[in-house]
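Working notes for the structure below.
One protein chain omitted, others in place.
Let's look at chain A:
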Amino acid sequence: MTLSAPGPSRNLPQYGALIAVLLANWLLFPDFFAIRLQDGRLFGSLIDVLNRGAPVALLAIGMTMVIATRGVDLSVGAVMAISGAIAATMTGAGWSLPAVLAASLAAGLLCGLWNGLLVAVLRIQPIIATLILMVAGRGIAQLVTEGQIVTFTSPALAFIGSGSFLTVPMPVVLTIVALAVTALLVRATALGLMIEAVGVNRLSSAGAGVNTPVVLVAVYVWCGLCAAVAGLIVTADIRGADANNAGLWLELDAILAVVVGGTSLLGGRFGLVLSVVGALIIQAMNTGILLSGFKPEFNLIVKAGVLLVVLLLQSPTLTLFLPRPKGARPIGTVKPPVAPTSGGAKP
């Protein structure tokens, strides 16, 4: 394993939280773990959690890499809307599935390239750089659908949303594939190390020979691609594209999933699998609140509560008082009181 693989003691809170939420669901709803096979596809509440959690999990995979470089991508929701709008509109116009998929993914790639160039070459702060596409992207998606909710009947595209492969629902399959490919790319090569280096200190990693612009662009492009796949899933699932609402606020859920997964917003060490676990925790809570008969209105408050608890556990102030696992550094360590940076020393 590489340096960056989080030790078992660090993953414990996330897996513990997921198990706790699942057990709570089971207590509320004894059939929660029941899974049955019907028409060659698995059904059950647990499968439902995986299936519905897939879009956010996909976004979280891309977002993890971006956050590891100390960035953030606010545009993923809008990119989902664009990719969905293109897929639905082209399918409606009679294009074949490969062409539709290629166009949607290409759109995601272009969006990621745009974000990446703004961050890497123009050196714009990531929040602001991606805010541009977040604002304009939804407008572009509406431009594609001409403001309509475009529906389609093609079973080929719908398969991505509601079909299954070896009894596993397609969204889950796609998420697993994306996770595996991403993990292979960053953990089997030096890319993961470079991403973390850029996140910890962009200047010194550039000094150490890391081609920071290329790493940054690659990360944003990957995030755009993941968002495009998520957009395809959502569009295929509802057999239509709603440019106004597709992926709305999902960027926040994705960031939440990454943070719950333990990756610090200050960049550096990241955990891909943990981010997916974070997405599943969020989805399991949503499902649990629905199953328990609580009003779905409580959803946001519970989400905020979980977010605050996780943040508090990671907070440098609190970590100072907690026993530290051997070899682990507290996430987001407090800066020394006098920062020896050149920026601060200017008269």
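In the analysis below, contacts are C-beta pairs under 8 Å (C-beta built on N, C-alpha and C of every residue); 3 or more make two chains touch, one makes a residue touch a chain; residues count from 1.
Everything below uses one rule, namely that contacts and distances are computed from a predicted model.
Between the names "Hydrogenase expression protein HypE", "Sugar ABC transporter permease YjfF", "Nitrile hydratase subunit beta" or "NADH-quinone oxidoreductase subunit C", the one given in UniProt for the chain missing from this structure view is "Sugar ABC transporter permease YjfF".
When you scan A:106, A:200, A:290 or A:307 for touch with the missing chain, the hit is A:307.
Summary of contacts with the chain left out: across A:20, A:102 or A:128, the touching residue is A:128. Across A:28, A:136 or A:290, the residue that sits in touch with the chain not pictured is A:136.
Although one chain is not displayed, its contacts with chain A can still be listed: residues 72, 122-125, 127-129, 131-140, 142-143, 146-147, 202-203, 243, 252, 255-256, 259, 265-266, 295, 297-304, 307-308, 311-312, 315-318, 332, 334-335, 337-339, 343-344.
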